[in-house]
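This part shows chain A:
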Amino acid sequence: MNHFFTVEGILYFGAISLSIIGLFGLLVSKNLFRLLLSLVLFEAGANLVLVLSGFIRNGIAPIFLDGNSGAVMNDPVPQALVLTAIVIGVGVQALALSLIFRVKKHYGSMDMRTIRSKLEREIAENAGVTPPGSNEAPAPVKLIEGENS
Partner candidate 1 sequence: MTKYSALLFISGLVFLLMVITGLLPIFSDSHTPMLVGKAILEGAKDQVGAANVVTSVVLGYRGLDTLGELSILFAAASVVGLVLTKSSFNKAASANNDKHDHHDSGFVAVNAIDLIFPLLLVVGMYIITHGHLTPGGGFQGGVVLAVAFSMLVIVRPRRASINHGMVSIIESFAGVSFILIGVIALFKGQSFLQPLLSHGEFGSLWSAGTLPLLYLAVGLKVGAELAGLLLALNSDEVVD
Partner candidate 2 sequence: MNALHLMAELIFMPLIAFIVGMMMVLMMRKISARLQRRIGPPFFQPLYDIVKLYGKDTQISHGLIHDIGIIMAVGGYIGAEILLPVPGMEGIAAKGGVITLSYFLMIPSLGMALGVGQCANPNGSIGISRALTAMLAYDIPFILVVFGAAWHYQSTSLIGMIEYQQVHQWGIVEMPLLAIAGLFALQGMLGKQPFEIYIAPAEIATGPMVEMSGKYMGGLFVMQTFQLYTAGVLYASLFLGGGTSFLTLLPKAFLVVALPMSIAFMFPRYKTEDVIRILWKWPVMLGLISLAFIL
């Protein structure tokens, strides 16, 4: 695996590391805002991977200027894609942020786990049942209560 020590290899390694850091943050963070930041990192890493697919060593930006007619240009498509992907990411993150505000306001907490258990309880209350996994009502689950025979 020698080629990991080329420019491309290092770039790819960096991009993957970035998204992995983000992913790890998504897994272990409890705070909603941190989760959002982790998501940002995760996306950034993926965007880097995407833009790297158009990378050519010694290539130049794909803009026709007077002096560069002979030079090798980088692939313009991934750049355009990433542009789109970034904006999409921004939209989603803004949306997430607004949701976080509201959730914080409602639950008074930023802890994902607290929110999850409260949410579960609320759903169960709405539906008029005991929340799953609660110890309060260990009703024996039986297929059908048959009688002894």
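On the choice of candidates, all candidates are chains of the complex that A comes from, given by their letters.
Definition applied: a residue touches a chain if its C-beta (ideal position, glycine included) is under 8 Å from a C-beta of that chain, and two chains touch if they have at least 3 such contacts; residues count from 1.
Small disclaimer: the values here were computed from a predicted structure and weren't measured.
The candidate list 1 or 2 contains one chain touching chain A in this complex, and it is 1.
On chain A, the positions that touch candidate 1 within their shared complex are 1, 3-4, 6, 8-9, 12, 16, 20, 23-24, 27-28, 52-57, 61-66, 73, 75-81, 83-84, 87-88, 90-92, 94-95, 97-99, 101-102, 104-105.
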